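Have a look at this one before I ask anything.
Removed: one protein chain of the complex. Kept in place: all other protein chains.
Up next, chain A:
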Amino acid sequence: MRPSLELRSHTPRSILYLTPVIAALLTAFSGGVLFAALGYPPLEALYAFFIQPLTSLNGLAEIGVKATPLVLIGIGLSIGFRGNVWNIGAEGQLTLGAICGGAVALAFYDVEGVWLLPLMVIAGTLGGMAWGAIPALLKTRFNASEILVSLMLTYVATLFLSYLVHGPLMDPEGFNFPQSRLFHDSALLPTLIPFTRLHLGAAIALFIVVAGWFVMARTLIGFQVKVIGLTPAAGGYAGFSQKKVVWMAFLTSGGLAGMAGLFEVAGPIGQLSPSVSPGYGFTAIIVAFLGRLHPVGILLAGLLMALSYLGGEVVQIELGLPLAITGVFQGMLLFFLLGADLFTRYRLRWNRSPAAGTAAGAARPAEAREEAA
């Protein structure tokens, strides 16, 4: 009797909604086992990880702050991924967005005005788009791998930022430490809830979720992206331009990553410093796939990812769990989620003989059994 995977012709809705629930239960169970094995109270640890960050207004706001860049970038990336365009360098585009938008804020460090923030957002978005345009150009002109080019440009962007904060953009009163001046009030994003850090960027991210859904589901270009992604040849016969899709994917994802970078420096950070992102551009790739490349899925995945970071901190503070254990736990969560996702596209078959495929019901894992529903 051998298990094998078989492509589903269509995915039942029940499976689509059940797999995340099952994955969450599996994570909670094996996480509990892990915590107990290491001598920490399992229920308390799970509570601290998943529930406690949600019990205060500030905790909720912080999840919004953390999820904002992940969702913004994830939406942008998902458009490209659907069209088989692999932008791995969102981190670099984010950095350029932070640089360009931040440079505007610093250029007007002694001038206040309501026009400043919009100008920064435009500059940041354009900066990200420009950085995304490089791999797009090299791809469409010379067929250079956009994966490598966009990834490598990330390091260029990070070092460029490092150069700027060590040099031209360094705070003149900062004892030569590599940081810019602090942005003044009209260069900072207004907060949505008083006494929290939840900023306007979170609301814009929500708007982008809706816009992203609209573009992919209701517009011609969204349709073209999907067709080219599924079968490039068919797209070609239909007269859809692959180059156009590459450009559109990189400009959108680059622009949104740039905007996310600007939101970080004009939001929670409030200045330019050598590190403006703990790898949001890379984490957003996970978020995009975790959300099944669907805008609403990405929103949920971004929030879950944010919760896992906050939960990791809470268990460190409340129970003294070392960071490595929370890292393992986060890994398990992703593993189960993505693993369970397999069953939305494939079904598990136990082959004893070609005819007796369904006889082994009792031995099947829960996920596989759901397909009958």
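Methods note: contacts are C-beta pairs under 8 Å (C-beta built on N, C-alpha and C of every residue); 3 or more make two chains touch, one makes a residue touch a chain; residues count from 1.
Note that in this section contacts and distances are computed from a predicted model.
Chemist: If you had to name the missing chain as UniProt does, which of "Bmp family protein", "ATP-binding cassette domain-containing protein", "Quinol oxidase subunit 3" or "histidine kinase" would it be?
Modeler: Checked against "Bmp family protein", "ATP-binding cassette domain-containing protein", "Quinol oxidase subunit 3" or "histidine kinase": the hidden chain maps to "Bmp family protein".
Chemist: For the chain left off this view, which of A:A28, A:V276, A:I298 or A:L333 is in contact with it?
Modeler: Answer from the full complex: A:V276 touches the omitted chain.
Chemist: Can you tell me which of A:R8, A:H184 or A:R197 touches the chain that was removed from the display?
Modeler: Checking the options A:R8, A:H184 or A:R197, the one contacting the hidden chain is A:R197.
Chemist: Sort through A:R8, A:H166, A:K226 or A:K244 and give me the one touching the missing partner chain.
Modeler: Checking the options A:R8, A:H166, A:K226 or A:K244, the one contacting the hidden chain is A:H166.
Chemist: Footprint of the hidden chain on chain A, which residues?
Modeler: 56, 58, 62, 65-66, 158-159, 162-163, 166-168, 170, 175-179, 182, 195, 197, 264, 267-271, 273-278, 309-310, 313-314, 316-318, 320, 322-324
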